[in-house]
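Missing here is one protein chain; the remaining ones are kept as they sit in the complex.
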Amino acid sequence: MTNDFEVEFIEPGERSARFLVRGVSPAVANGIRRAMVADVPTFSIDTVRFVENSSVMFDEMIGLRLGLVPLSTPIGDFEEGDVVTLALDVEGPATAYSGDLESADAMVQPADENIPIIELKDGQHLEFEADAVLDSGKSHAKHQGGVSVGYRHLQRVEVAGDAGEFEEQEPNILRGVIEEAAAEHADADADATDGDLVATDAFDNDLTNRYPGKEVEVHDVPDAFVFHVETDGSFSVEELVLRAAETLGDRAAELESKVAI
Amino acid sequence: MELRVIDKTDEELRMEVAGEDHTFMNVIKGALLETDGVAAATYDMNPEQSGGQTEPILSIKTEAGVDPLDALGGASRDVQTTVEDFSEAFEAAAP
Partner (left out) sequence: MSYKCSRCKRDVELDEYGGVRCPYCGHRVLLKERAPEIKDVPVE
């Protein structure tokens, strides 16, 4: 197998990023995508011990909301099934936010401080202790580290000729990232050069904006995928991708050792 | 991951890979198809149409002289190097 991977970031970011991978087969691309969604474990609240809840919501509903609060999950320090305790004590009138959760482990904290859990009116009181468990998205969606993870083929746009002179040009909508192959016709972008990677939002997802009056051909570039990865804040995009790849590698290693016997 | 061999001859293997899903099965199938000496490889996620068995079943057919288990071992090795290369390339490109 030849593995000449080329990775290029198009929109870098901590929680949301877009990057191009060349030389990856569709099977591996999809394997990594699926691993990001279902196989990379994150902490999420799993049981709640309510001491007092005089709010307007049932314990179970508050529990559900707590389960969906993303918790930061440091790499390497924990393994699946590990438990971290968090506590909250808020008296009304006030709103209980995710930032009010006190964690027993400084490394496991709510990824966002401003997620409202419930608004408490005068005299209402919410107090509980909760156990967060490290588990994978396979068992429950609240453990998914990657939200909105997907990829598209990189698309190569070539100018095939001129559009009919007296025709009204219809919009030619394309989404994703294009590889420039007709820079001399990209009227709107003066410094376009062939081989540029251009996100389609740069020209409002309409190829007729970029190549006015031209007939264009769009082809998928084989084995080149543009990933869009967004995490829930449990870890960075970089960690999510690397951990997803690692889970695939671990399973391949397990299979190899079991087959060898 | 629990392996259970259902059928095994010199050039054919049918094996249950319990606890896995498309995520890994499709990757290993893709790697098998790129492995030398493999004539055919596939997996069935839902054999018997949900009539009982729901663990994936991996089927490999090899050319004469190649043990399907060796081919599978080689393919899993390939997946590991692929993933390592990918991680390396990704880390190098990461801002």
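Residue numbering begins at 1 within each chain, and the chains themselves are lettered A and B in the order written.
Note that in this section a residue touches a chain if its C-beta (ideal position, glycine included) is under 8 Å from a C-beta of that chain, and two chains touch if they have at least 3 such contacts.
Everything numeric in this text was worked out from a predicted model, so none of it was measured.
Although it is left out of the displayed model, the omitted chain contacts the following shown chains in the full complex: A. Within the complete assembly, residues 44-54, 59-60, 63-64, 66-67, 140, 142 of subunit A touch the chain that is not shown.
Basically, only the chains that are shown with their structure count from here on.
Of all residues in subunit B, those touching subunit A in their complex are 1, 3, 17, 20-24, 26-31, 34, 69, 72-73, 76-95.
On subunit A, the positions that touch subunit B within their shared complex are 1, 3, 5-9, 12, 19, 21, 24-28, 30-32, 34-35, 38-39, 138, 238, 241-242, 245-246, 248-249, 251-256, 258-260.
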